[in-house]
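The complex appears here minus one protein chain, its other protein chains still in place.
Now for subunit A:
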Amino acid sequence: MVRLSVNEKIQPHWWSKTLAGLLLGLMLAYGIVGIFAWYGYGGIDAPVKVQFNMWMICPIWILVLSFSYLFKTGFNAVVYLLSVNAVVYCAFFILRWLS
């Protein structure tokens, strides 16, 4: 294996990565679940779907959180997660505006 130089290695940045994963991960989970809630199978008012949606928030959120530590720096984590959030929420609001 090639030895990585110091700035190629993953930096710990525990606090920033954890916070980014917790907050932005949660927002991302809500965004994805939101799109599914309105446009996924059965539409917004299918019976019991609200429970299913609530259940799905958690796994998306904690998966994003657990892989946040793979970003090289805490700053990277914030930037990437923010941009994914932006894309998802744009999609959500455009879809809502169209229908």
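By definition in this document, a contact is a pair of C-beta atoms (placed from the backbone, for glycine too) under 8 Å apart; a residue touches a chain by one contact, two chains touch by 3 or more; residues count from 1.
As a working rule, contacts and distances are computed from a predicted model.
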{"item": "From \"Ethylbenzene dioxygenase alpha subunit\", \"PepSY domain-containing protein\", \"Beta-ketoacyl synthase-like N-terminal domain-containing protein\" or \"Cytochrome aa3 subunit 2\", the hidden chain's UniProt protein name", "value": "\"PepSY domain-containing protein\""}
{"item": "Those residues of subunit A which, in the complete complex, touch the missing chain", "value": "1, 4, 9-10, 12, 26, 30, 33-34, 37-38, 41-42, 44-55, 57-59, 62-63, 65-67, 69-70"}
